[in-house]
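Showing just some of the chains, left in place.
As written, the chains take the letters A and B, and residue 1 is the first residue of each chain.
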Amino acid sequence: MTSTLTGVIPPVCTPMTPGGEVDAASLVRLVDHLLGGGVDALFVLGSSSEVAYLTDARRRTVLDTVAGHVAGQVPVLAGVIDMTTPRVLEHARAAAAAGASALVATAPFYARTHPAEIRTHFRTIAAEGGLPVYAYDLPVSVHTKLEADLLLELAGEGTLAGVKDSSGDDGGLRRVLMGRTTTGGATSFSVLTGSEVTVDSALWMGADGVVPGLGNVDPHGYVRLYRAAARGDWEAARAEQERLVRLFEMVRVGGSRMGAGSSGLGAFKAALHLRGVIDCPVTAVPQVPLDAEEAGRVGKLLAAAGLL
Amino acid sequence: MTSTLTGVIPPVCTPMTPGGEVDAASLVRLVDHLLGGGVDALFVLGSSSEVAYLTDARRRTVLDTVAGHVAGQVPVLAGVIDMTTPRVLEHARAAAAAGASALVATAPFYARTHPAEIRTHFRTIAAEGGLPVYAYDLPVSVHTKLEADLLLELAGEGTLAGVKDSSGDDGGLRRVLMGRTTTGGATSFSVLTGSEVTVDSALWMGADGVVPGLGNVDPHGYVRLYRAAARGDWEAARAEQERLVRLFEMVRVGGSRMGAGSSGLGAFKAALHLRGVIDCPVTAVPQVPLDAEEAGRVGKLLAAAGLL
């Protein structure tokens, strides 16, 4: 991974058995579904992978299964999501051993942190992790926003290879995009949006790619969207994006009956199950599962999007 | 642990070598320092133990060192701090294997959660963890408050053996204390305050004990405070508490130069080093360390409290 990462890089869901184990056969089918959709890389062990719910052994199963099956066809980025640097470094070692192409790390969480400590955190991971490091900006989980100035500093000095921006703050995204063009050392800094519903506008602003959870369900759609933008056909990109915005309504299917994460991940898995990609739509404990009526509404959204 | 837990239960700091490994010899001295101070139980792998910074191997070293050295003299509670149920259960297995007396778990974090999911989380840990479960209410880290109604429900049904309340919300603490007296099944529910500076008033309201980070530095003080309250000498309890409030100012020594956690933990370790209990005051990466001037101020507070 010496060049800047671009394109569609879905955060791969983790199919599970009813008992909560990783369903490796379904995971392989999901990877084939994504590669068949034309994606440019894969991101395993992110939030959409229910990484927060996976034991270390299950994380390794995911890494080994995906890296082994992909076998170098596309880069495989590995989330190393944990509270602080020493624990993140343990995950980094496992990722490197499994053959991952790069690491994706958040700022420290649970620990009350400080910008100086976030800086040391990423620098240490870059120095000791053995792989390129992408910052994962997800304030809804981490409760810290990675500010543009901090990202640009870490990009300029070569600590970070890129950022996955799931903050929803497209003004901040633009500051990063415009800041890197004027910083010599930052030209290889890859800026990826994690927002499923503003991909066309993020690409318009100069983003290099997208990491869409909904891309599990419809990788072809996001690939069409990215390619339309890449060839300058912005009208086609917008039409595709708007279709995906309507499909994305599935994440709200659980309403106030469960956490927002459970609703979204439950919907993605229900959709993958309905599309025949994975065997079982179960999500990890203690998430509230979708009920039959909610799964039925996911099916209607799939049908409306031409995916069933 | 069939009876209600009471008294002073310090959350044991984790002494480290300059390289970040657990300094087991210093840890043993710290345990002796605490037991010599007359504490009633020990809590390892909590926030004051820098649990967020400890790899699983280092967590096991702490567990084995402390449980082995204590050898049943007092109960040893083990923090099982992680993002969600499956990961917490892994820590629970390690704690049980090491001989811990009980588990201390937070609500899920990083994952966006829902009260129904918090309920399932604690019920699953209680059912599968093999040890009594204490809830750890620490909104500053977990970003969820454990409400009194939820705690009382889980207490009443036997899921929880107690709560460590580090929320700073003494109105909520009182709701729990008064709620349990009118719920038959909750009479064995232990309510512990995690606030170093309102112990006398928490005990006055009916709390069973205290889990004070500052108790690492001055266990004798907290034991005197608890015993004074237990015998009804509230004036003596208050005088002791006020001395400890002044000593607690050390947690602010790092000011805005570092995270609040780094300042507090750095101060506790500097104090333990100055008192000759541990070999090295280092805190884990990526925390900003105290500088000499800041450590000097810790020393002055120790001297003012009669501890140097």
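We take it that a contact is a pair of C-beta atoms (placed from the backbone, for glycine too) under 8 Å apart; a residue touches a chain by one contact, two chains touch by 3 or more.
Bear in mind the structure is a predicted one, so any value in this text is a computation, not a measurement.
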Whole-assembly copy number, given 2 chains displayed: 4
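The rule we apply is simple: only the chains that are shown with their structure count from here on.
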Rigid-body rotation angle, subunit B and subunit A, from Cα fit (steps of 5°): 180
Rounded Å distance between subunit A and subunit B, as computed from the means of their C-alpha atoms: 35
Complex contacts: residues of subunit B adjacent to subunit A: 20, 52-56, 58, 81, 83-87, 90, 108-114, 116-121, 124, 140-143, 257-262, 284-288
